[in-house]
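Only one protein chain is missing; all other protein chains are in place.
Right after this comes chain A.
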Amino acid sequence: MKLLVCIKQVPDMESKFKIDADGVWYDRSDLAWRMNEYDEFAVEQAVQVKEATGADLTVLCIGPEQVKETMKKALAMGCDRGVHIADDQSHRRDPYQIASLIAAFAGDKGFDLIFTGMQSQDRGSGQVGVMAAELLGLPAVTTIVGFALAGDKITVKRELEGGVKATVEATLPALVTCQLGLNTPRYPTLPNIMKAKKKELLAVAAADLSPADALLQTVKLTFPEKKGGGVFLEGDVGEVADRLIRILKEKTSVLA
């Protein structure tokens, strides 16, 4: 069996973000980078399948040279080899273009199962996995929180609105997008980190995969407008209550 897991490198979400000069994305300098959280669930699940079945597992990542660090983490977690689709402009690409790159690479490789995160923490479109599946002609199951493989069938749990869960079956080959709650990603051990250094890391130029034209154009990126902050009322309880009633009367229609 052949497995593919697609990961993305994203900034640490606690970073202080600035909007870049073009005003369509965040400034990528001075940021700390890590693996997209949802992709960690995908890698963990893929590694578990590999461990259970002896399948061959490839990790794919699109981006500039620096994404190799994140790929090494996936390799240290248990992936067999890495495929780096080298692309300095990946952050400017729309979800369809990213999906088309994945499909172009995976098209003739005969993967039985493809894992992705359910969305990225930075762009958050949630579209890449499903579009890659569509381009590859595979069934896709999104936001999975439970996974079981038996023969050529997978049975997965999907998370729906309001805490409702659905159980879905699909026949391989298939693609799944992984959600929080699916598993607890391992952190790589020291020996595995050192072993990962020796694993194969192939590089493919994005241009060689002829990415499709974008369907979407980001026009402008802005921070949310600052809304009025909260007001703290401090002091004697009776007095605070009086002030609260006054504010409710004057500034809201609650007591009107």
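Just a few scattered comments:
Rule of thumb we're sticking to: a contact is a pair of C-beta atoms (placed from the backbone, for glycine too) under 8 Å apart; a residue touches a chain by one contact, two chains touch by 3 or more; residues count from 1.
Note that in this section contacts and distances are computed from a predicted model.
Missing chain, UniProt protein name, picked from "RNA-binding protein KhpB", "N-acetyltransferase domain-containing protein", "Alkylation response protein AidB-like acyl-CoA dehydrogenase" or "pH regulation protein F": "Alkylation response protein AidB-like acyl-CoA dehydrogenase".
In the complete complex, the residue from A:73, A:93 or A:123 that touches the missing chain is A:73.
When the whole complex is considered, the residue among A:164, A:190, A:237 or A:255 that touches the unshown chain is A:190. Residues 16, 29-30, 68-69, 72-73, 76, 187-194, 196-197 of chain A touch the missing chain (whole complex, contact as defined above).
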